[in-house]
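Excluded from the complex is one protein chain; the other protein chains are retained at their positions.
== chain A ==
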């Protein structure tokens, strides 16, 4: 039986096991929406296409499954670009379907036409324009395959309206293979043995874990390696949760706002095992002085990540899980004879001493509520079991520093692109996947206003996310830079004209709380977290609190500004 393009498309989603679609209709995509009620997907109507992609991205980060979004042509597609770039920078599997004007009109500057394939070429893993209905099913299949496999990432498929209306037999391609795309998953065993030898010889090893550990599902292997060999672990922002944040070997995050212990450990180590991390400039500081005494081992699935920023001594192209399992199988048989409980004991003691002498801290007391205190209380009240999304800026760094992530896939944050407005829609996506878990968006008063319209999406879909605004009346991170490096020229970072967030919550049908005194933080958070409703908790925090420690941009990790 022949189906329309729209039906074939939806059949494909069914075959791919899609359960949730985040989207926003429009003229060019209307044929798919016309058929949508006949299919078993849950469609979440967002209020802005950027929100659709972030929500699909949050869903993907929280579940490990591909997120799906559906938007129309032209402005619908361009609105999605920020979300696509966000997913691209953090290697998140999202498949974006955009409507397109009918094929005979393409290139004619038709109404709501834009060359979205051209626009998103540099910020997608790959993208397609479907020009023939007979290629539709195969293209959708490839798109999901590419998004999920190898180094994951966003893939966009542009769907012209006439193709959605045309008819053809639905043939599902069971197999998909591309002659030009063969990600290398399994490690070179010679390199693995070399790494095992290096670890054996090392006196001061450190593991530096990144988002690749989480996307490949290598958390258990990483934990085994660290605990069996007694190696301290630090992680990037993207890697938080890959190793239990309450373990004695955990050093905290490294880099610009990393802990003293993590950065000193890197600076003094003789072996750095970089696993699924890419030596981002926010992590390395000044590249020439990164881990100056160490042999660098770099495990990454993407060959372009290796030797891009830092010259490493032992490159290893492989899926992190596969590489770490292989490493385990080499080390495990000789574990007892090679390692004792005292292995690296002196080093671990040294590292822990750094943690004790320079813990993450802030000045307590004073008349203001400290934002770090609020994050600590979110951690305590949620028992460390919440899914925490963040916006971008100081709120993000405080969340990363003061919430101890015990499990992976519970921290959703825009790392590579640093997208303000990410947190709320991402929290919605995560809540959609896990309706029974507590999902908290830690926000700033600036960021939250970038996608505040998604409050409506949360309310009308009964997705009871909690939005904790660390409200300091500033674009805090930029203000911090102005204070430290721009002679206190607070140009355009003061946001003293603000909406009443409590009334705003009420206007959207959510519940609003305002907290102005420290004694109210715990009771209000406790009440809000127990409410099965969308809540905004507007916490007025110290307007001039800064994120410390800090490594100034371009400085060496050894040159940290402490509190």
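Heads up, the rule we're going with is that a residue touches a chain if its C-beta (ideal position, glycine included) is under 8 Å from a C-beta of that chain, and two chains touch if they have at least 3 such contacts; residues count from 1.
The definition used in the following text is that contacts and distances are computed from a predicted model.
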"Acetolactate synthase small subunit", "Nitric-oxide reductase", "Dihydroorotate dehydrogenase electron transfer subunit" or "Glycine cleavage system H protein" - which is the UniProt name of the missing chain: "Acetolactate synthase small subunit"
Which residue of A:304, A:340, A:363 or A:489 touches the chain not shown here: A:304
Full-complex contact with the absent chain, from A:178, A:507, A:530 or A:553: A:178
Sole residue of A:28, A:114 or A:146 that reaches the chain not shown, by the stated touch rule: A:146
Omitted-chain contact residue, chosen from A:17, A:122 or A:365: A:122
Sites on chain A contacted by the missing partner chain, in the whole complex: 117-118, 121-122, 125-126, 129, 146, 178-181, 302-304, 307-308, 311
